[in-house]
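Removed from the display is one protein chain of the complex; every other protein chain stays in position.
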Amino acid sequence: MTTAVYEERLERMWRSRPGFLGWAMTTDHKRIGLLYFWTTLVLFAAGGAEALIIRTQLAQPNQHVVGPATYDELFTLHGVTMIFFFIIPMTTGAFGNYLLPLMIGARDMAFPRMNALSYWVFLASGIFVYTSLFIGQAPNAGWFDYVPLASAKYDPGHAIDFYCLGIIFNGIASSLTAANFIVTILKLRAPGMSFNRMPLFCFAFLAASWGLLFALPSLTADAIFLFLDRNVGTHFFDVAKGGSTLLWQHLFWIFGHPEVYILIVPAFGIATEIIPAFTQRRVVAFPLVAVAELLVVFIGFGVWAHHMFATGMPTVTVIFFAAATGIVVIPSTIQVFAWCMTFITGRARFKTPLLFIAGFIFMFVAGGLTGIMFLAVPFDQQVTDTYFVIAHFHYIIFGAAVFPIFGGMYFWFPKVTGRLYFELPGQISFWIIFVGTNLLFFPMHIVGLEGMPRRNYTYSSGLGWGSYNLAETIGSYITTVGIVVLLVNLVVSYFRGPPAGADPWHGATLEWTISSPPPEYNFAVIPKVSSAYANWDYADREEDRRKLAEGIMVLEQGHEQPVSAPVDGWLAEIVEMPHDSPWPILLALAMSIVFVLLLLHLWTGVCFALAGIVLALLGWHGEEPQESEA
Amino acid sequence: MLALAGCGGEQDTLNPHSHASTDIANLFWVMTAVAVGGLALITGLLVFAWVRRGRRGFGGDPDDPHPGERPAWFVVVGMGVVFPLVVIVALFIAGNWAIINVTQAPAASSTAMTVDAIGHQWYWEFRYPGTKAVTADELHIPVDTRVNLVATTADVIHSFWVPALNRKVDAIPGRQNRILLYANEPGVYRGQCAEFCGLQHAHMGMLVFVQPRAQFRAWLRQQAAPAAAPTTALARRGRQVFLSGPCSSCHAIRGTTARGYVGPDLTHLASRTTLAGVTIPDSRSYLSRWIVDSQHFKPGNEMPDFRLTGSQLSSLVAYLESLK
Partner (left out) sequence: MSDYAAGLRRGGPGLALWGMAMLVAAEATLFGTFVGTYYYLRFESVHWPSPGTSEPRVVVPLIMVGILITSSIPMHLAARAVRRGRLWTTRLLLAWALAVQCGYLAWATHDYVQQLHHSAPQDNAYSSIYYVLLGADHAHVAIGVLLVVWLLWKLTRGLTMYRLNATQAIAFYWHAVNALTLIVLGVLLSVRL
């Protein structure tokens, strides 16, 4: 028995079906990650197009590029798309799915079929929401959709129903992903990877997953109440009948604030793996950074009403939330200084991924500093609902979420494709994007302070806002050019880039120990782990090679995966994983039918469609992974 | 649409004209100075890292996996925990203890008069309790007087915001939110609805005229009076057009039978300087164009375009211009 024989057995065992059916039935986390990646790129383009039209309309006062009805749909869809259909699925669905099992030395997620279901539900929810645009009924009350504007009285028709149902539908996908990540990170780590030896990427994704799991129900409840108020005649938000307008806002922001940490914490995880690779140094103050990543999400559940400081809440309430908002800053400042000190004490190589991380730190700090200003409540009450806020959150979201995404695309491109990207166009793409985003978002601070409210489809001349808006629009076009350069670079590199090998960066984590692209089964031998930087533990890697040659911990007799204890990481059992299955896509289809029937108010049809869901679940649980093979 | 720079002031939070907004603006400048310092520090660290790129640690063992870990911990804890805490506590005290008493809702007994601001899609109705005065989009208050502004809404959430005078306050169904308007010099200040309220949220501006007390009292007396009877035949014909047509079903003119409440009160329309939420000037030509084609200026607003003959229109406009 040699290494080659074991690898060949594993390859046969884990091989996917060929062709289209193989993709439709896949449960392989890498394929699912790629499906997420391409789908979110398409939706990112849609959200970007919406932004460009908005910026074109606002470039000068009193323009008529689009009218108010279209404009309201554009800014609503832009927010909904970028948050629910780009950042969350790109960080969790694409990066998280592809990389998490690799980083912990596992062969797949804890629930591979549920992972596939997450993707198909996500895709269905995207199609569902965008159908509204094509039939002229796109949501138009803003991404936070305040009542009573979003009630049936002031927004009749289907637009807000698309919003409510689409949000719930999309939330199911994210909740399933979060549950999958939590169990995977806690139970599927390679034996020996105790909780304190897992990469910081895993801490970040664990934190974001807990956040998703506990935050989404609040949004779901809110959307259910609004759907019922609009279509069944309940009175959750109807003041005349004992309901409350602010109930919507509280429930929304109880989700909405943790959501913003969910947006950026996975990106922090990406950054904290790029930094060790390009400084060849373990991250400074690792335990502090790990705890900070968990804390920022936890504390983030306690600050939501700072989005509501102008609503007339009692002063005591306002003061509490201002204080909590102050505290949530600390885990972020810890991480920023830890990263900077890693840069300085390590041997920094400013390749494209690290450039994006440097840009991320700059933008995140800029946005974070304006965020700190908001804890002065009177100041918040002056600038809330103006372009100052738009500047703040775009510096944070674009800077702290999108920059690491771009850096991560470059960083893991060799691992996923087996080829190197072209470095010079990469650096150029960074600088264009950096200049473009600063030109786009910085003037928004000024124009907001000068009184320009948000969500205005146009503005009067004579208020001094025209030249800033023009600069912002130019910045938006420049940013688009930079993103196009980035994407073209990756596409060309895919076809013509030089071969990368397994470990072009001398990276720190386990994905760099296997081939590029990885084999279907990820690891031929379940790796031995002694630290969070396993690729730098050369003795362990040597031992792995010996074990593979001897067939120890190769687990090639089924679709086998070790399960370990959540804290200490000792081996608990070996489980048999499910493989290609049609049930995830079928169940997603059944769920889609339910949501469409709800939109159309065909309540009886909904009951039948629910039966369809039950049937799909029966089919799903009818296939039990085989317990033993000869 | 015209530039209205001559018709009203700017809407600039950094050009304050009251104690409240001055305090907020000063706080902003201090915070910005600190923020610029913080950003400069981080940028400096990144630039420093770039300058010494390729060089590892600060001497010591080349195989050390954590070069400079101990001093780095000091920086992380000192600059990442202690220093930010100090800054945040200072900011919290400055922002939420020192200033908040001018920006929070005033005690009713500490104010000299009350103005009700009622948000509608898409205009502001202003009432002066204790008088019969009702007007729209243009609010007058006396200088050096503590005014209790009560914000409510007739439909969706709006937000009353005049940056030169104070922070914004939301108008929420079922609630009365209050702020203090206390201007320390006469002038005209521009404001705008600051909570997305539908199609014409962008054209829901307002003007605040701060006047010497005597002038304000004269203005208020005039506003409280019912509409003057028209003196010319043209204007009388115009009143007839107004009352017999659809106008009176949406608009009120006190002293006539018109009692509509969908659109703004027009009793003293000619005393105002702007129309349509500070979108167009209150001049004869704009008023005429507004009546026949309001959808051009404010698409989606509740007022339909009216088909009127030339003589109907000119008489109607003459009547409305008489409503001083």
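Points to keep in mind about this one:
First chain written, first letter: the chains are A and B, and each begins at residue 1.
Definition applied: a contact is a pair of C-beta atoms (placed from the backbone, for glycine too) under 8 Å apart; a residue touches a chain by one contact, two chains touch by 3 or more.
Remember, it's a predicted structure, so these values are computed and weren't measured experimentally.
Counting contacts over the entire complex, the absent chain touches A.
For the options A:234, A:461 or A:515, the residue in contact with the chain missing from this view is A:234.
Check A:555, A:585, A:599 or A:616 against the missing chain and you find that the one touching it is A:555. Interface note: of A:71, A:225 or A:360, the residue touching the hidden chain in the full complex is A:225. Only one of the listed residues, A:117, A:182, A:340 or A:548, touches the absent chain: A:182. Here the missing chain is touched by one residue of A:251, A:409 or A:548, and it is A:251.
Residues of subunit A in contact with the chain left out of this view: 110-111, 114, 175, 178-179, 182-183, 186-187, 213-214, 216-218, 220-222, 224-225, 228-229, 232-236, 238, 241-244, 247, 250-251, 254, 552-558, 560, 563, 565, 570-576, 614, 618, 621, 624-625, 627-629.
FYI, only the chains that are shown with their structure count from here on.
Put simply, subunit B touches subunit A in their complex at residues 1-5, 10-14, 20-21, 23-24, 27-28, 31-32, 35, 38-39, 42-43, 45-46, 48-50, 52-58, 65-69, 72-73, 75-77, 79-81, 84-85, 87-89, 91-92, 94-96, 99-100, 102-105, 121, 155-157, 159, 161, 163, 167-170, 172-175, 177-178, 190, 192-202, 205, 278-279, 299-300. Put simply, subunit A touches subunit B in their complex at residues 61-62, 67-69, 72, 141-142, 146, 148-149, 154, 239, 244-246, 280-282, 284-285, 288, 310-312, 315, 319, 322-323, 326-327, 329-330, 333-338, 340-350, 358, 361-362, 365-366, 369-370, 372-373, 375-379, 381-386, 449-464, 533, 536.
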